[in-house]
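Missing here is one protein chain; the remaining ones are kept as they sit in the complex.
Labels run A and B following the written order; every chain starts at residue 1.
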Amino acid sequence: MSDDPVARFRGLPERIDSDPETVQRDLMRLVLTIIELVRQLMERQALRRLDEGSLTEDQIEALGTGLMHLADAMRELRERYGLSQEDLNLDLGPLGSLLGE
Amino acid sequence: MTSTSLTGSSGPPASGSPQIALVDLLDRLLGAGVVLSGDIVIALAGVDLVEVRLRALIRTVRDDDDDEVTA
Partner (left out) sequence: MAERGRYLYAVCRDLDVESLGDLRGLGDRPIESVESHGLVGLVSSVDLDEYGEAGLRRNLEDIDWLESTARGHDAVVQAAAAVVATAPMRLVTIFNDDAGVRRRLAERFDRIHALLDRVEGHEEWSVKVLTRAPDPVAESTVAAGSGAEYLRRRKQDQESRESEMRDAHLVAERVHDALAAFAVASRRLAPQDPRLTGHTGTMVHNAAYLVPRDLSDRFSAAVGEVVAEYREVQLDARGPWPPYSFAMLEEE
């Protein structure tokens, strides 16, 4: 195997070959990746609504609090399973990379 | 033909590796950008059980948006 980043990178595995001992941890990475995707989409949508000026002060507070708690919860879950933010990134091919720009 | 690299970047050091980076070579030789797939097969105890097509899942979410979601 070469040193080249392409050859070294495995990212999301093409197969998750689990056994009863490791299945929980293996699936958590997949599950957290999807939750992170949804969380980011929710956050973008909230910011879009903020821009539009269509939210009341109460709604802004409620949305912000909810998203903040969600971000904290995600961080905790990641730490518990030893996953970095990068580990949860997904490349969607023509749709581009999900996290970051 | 030696390859030199002129870089003001913090990328991988190119001096001492004059060959073309594999990603650049594959982009050109395959005629498509090299991308990483999001499809996963989940097996348990050696038995394939589930195939997850993450691209399809995400398209569904985006189709529900009124506005364009920029990736």
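Everything below uses one rule, namely that a residue touches a chain if its C-beta (ideal position, glycine included) is under 8 Å from a C-beta of that chain, and two chains touch if they have at least 3 such contacts.
In this text the structure is predicted, and so the values were computed from the model without any measurement.
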Interface with the unshown chain - residue positions in chain A: 1-2, 4-7, 9, 11, 43-44, 46-47, 50-51, 57, 60-68, 71-72, 75, 85-86, 89, 91, 97, 99-101
Hidden partner chain, residues of chain B it touches: 1, 3-12, 14, 19-31, 33-36
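The rule is short, and it goes like this: only the chains that are shown with their structure count from here on.
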Euclidean distance of C-alpha centroids - chain A vs chain B, Å: 17
